[in-house]
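Only one protein chain is missing; all other protein chains are in place.
On to chain A.
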Amino acid sequence: MNIVVCVKQVPDTATERKLRSDDKTLDRDAADGVVNELDEYAVEEALRLKEAHGGEVTVLSMGPAKATETIRKALAMGADKAVHLSDDALRGSDALSTSYALAETLKKIGFDLVILGSESTDARTGVLAAMLAERLGTPQLTLANKVEVDGSAIAIQRVTDYGYDKVEASLPAVVSVVEKINEPRYPSFKGIMAAKKKPVETLAIGDAEISADQVGLASAWSEVVDFAAAPPRAAGTVVKDEGDGGVKAAEFLASKKFV
């Protein structure tokens, strides 16, 4: 089975994240880049499926040159090879452009199964997997907390508000995973060393036959009008419990008409 797992480098949530004042895009230099957390679950699931069914795991990442750190981490976990889609023309791409660029690349490199984290910690749109399924014309198996493959049949549990749906489809398909699906492995020392020798193919947009007029900030389908740091919340009242903390909290709730 040819599994492609999409990973994204995101600014570390623990550092201060900013938008650039000039073009209102994410300031990627302001914060440390890390692997999007949910993508680690996607990599782990890809590796488990490969271990159970055989095949190959390819990492696909779209991002600037520094995203190679993220690609190496996925390779160190055990993926076989990587494709790095990197081109200045892609900077500022929105979800529509990103899904277009990734879909074109996926068509070029081929796949039986595409796996992604269900959302990124920076943009948090949660739309990319659905958009890829739409663009590729393949089944959408998203928000999975369990994935089972049997030959060309695939079944997932899709997390819903009331529990989950059991969903069935045929490969090729697009899967997105939620956090509780597995426990991502830590790269071993051996894995980290091996990752340095694994092939990483870097593609520019022309290599993947991506049209320049469909990607990048100038072609985006939406725009940031303006932005500002959120004003700090007005300081609240904090009391120390002297045996009546619950009563005081109830009085506060009553003053706000919640009780």
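Some notes on this structure:
Methods note: a contact is a pair of C-beta atoms (placed from the backbone, for glycine too) under 8 Å apart; a residue touches a chain by one contact, two chains touch by 3 or more; residues count from 1.
Note that contacts and distances are computed from a predicted model.
Hidden from the displayed complex is a chain whose UniProt protein name, among "Electron transfer flavoprotein subunit alpha", "GntR family transcriptional regulator", "Cytochrome c, class I" or "NADH-ubiquinone oxidoreductase (Complex I) subunit 5", is "Electron transfer flavoprotein subunit alpha". For the options A:V4, A:A42 or A:V159, the residue in contact with the chain missing from this view is A:V159.
By the touch criterion stated above, the residues of chain A touching the omitted chain are 13-14, 16-19, 37-38, 94-96, 99, 118, 121-122, 124-131, 133-135, 137-143, 145, 157-170, 173, 178-180, 220-230, 233-234, 236-241, 243-250, 252-254, 256, 258-259.
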